[in-house]
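Sharing a structure here in structure tokens format.
For this depiction, one protein chain was excluded, whereas all remaining protein chains were kept in their positions.
Let's look at subunit A:
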């Protein structure tokens, strides 16, 4: 059945390069959404992977209670080291795994689709881009075949000229010239071109949400920005909500409107990207920012201070999961998990060090508990929600 799609269309639509028309004339069921509306939302999302094996018991606590809201026309970055659960979050949102607890809502409606038609309907609206474009494209098929399949699955009934037009429109949207690339095999493309094809495939479903799992980390430095700029362009033109997963906090600053920092399966800090990177509040974020290579700052000697390693996720530490590595940790940190405290407009941090300066921050703990003293490392706390406006670019 797919062969049918492959052959006659090729010659038919070639002369016609007014590709965009094909894209817009498609019958889409996408609801009209205003910018900045919450499209996809996760509440208390949790995933535990049970350990397998004869004598094994327990579970890997990959993600523990993360709240996330993806808005149309916005990029949200999820930053953290490997094993912090950021990819698991993306896979949960894409419904590739069932969650252990928590709910996912698409436009306010709870998503329960797991397979079959319901899942496909969901996948049409939420698409994923994987890290490794060398692995995510089938090497025995041409670009045309890869894209045709996606188009046929997600937009039933396209064939002939219309299909060809749609394919060309897709390639043009990711800035690949259709004539040059449509009949190429993945091995004939460079990494950046492959990633563009993977993005085009995701766009074939005309999604509202793109989950991009480290989309640039396997690419050459010189072409990474090109992919980010392309995603940015898709955000602006199509109003797609993008979840950008990365370990590179500098690219989150460049690309994302909001940044969530994760550590050991839990969110430790959220806020607009600029303030999270410029005035990091959580000791872990501070460590991340300090550790990133920064050619501007060659002189500063006390860069590191980063000792230790991420915790064992089968038996994560009690209390704050960063406490074993944290230079400020007190007994309180080692026993009681800090809640996300609001330290500014849209900025939250899960650290007891801010509890005394936030209204109601110390309510849940005994008065005798010793709060960590962050001293000069603490980020400024702005009480009212009026000071920093939401960053929209």
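Assume a residue touches a chain if its C-beta (ideal position, glycine included) is under 8 Å from a C-beta of that chain, and two chains touch if they have at least 3 such contacts; residues count from 1.
In the analysis below, contacts and distances are computed from a predicted model.
S.K.: Given the options "Putative D,D-dipeptide transport ATP-binding protein DdpD", "Small basic family protein", "rod shape-determining protein MreD" or "Energy-coupling factor transporter transmembrane protein EcfT", which would UniProt use as the protein name of the unshown chain?
M.R.: The chain we cannot see is recorded in UniProt as "Putative D,D-dipeptide transport ATP-binding protein DdpD".
S.K.: Using the touch definition up top, pick the residue from A:102, A:226 or A:339 that touches the left-out chain.
M.R.: For the chain that is not drawn, the touching residue is A:226.
S.K.: Quick one: say which of A:92, A:137 or A:287 touches the chain that got left out.
M.R.: Touches the omitted chain: A:287.
S.K.: Any idea which of A:38, A:250 or A:377 touches the chain not displayed?
M.R.: A:250
S.K.: Contacts of subunit A with the missing chain: which residues?
M.R.: 81-82, 190-193, 220-226, 229, 247-251, 253-255, 274, 277-278, 287-298, 303-304, 306-307, 309-310
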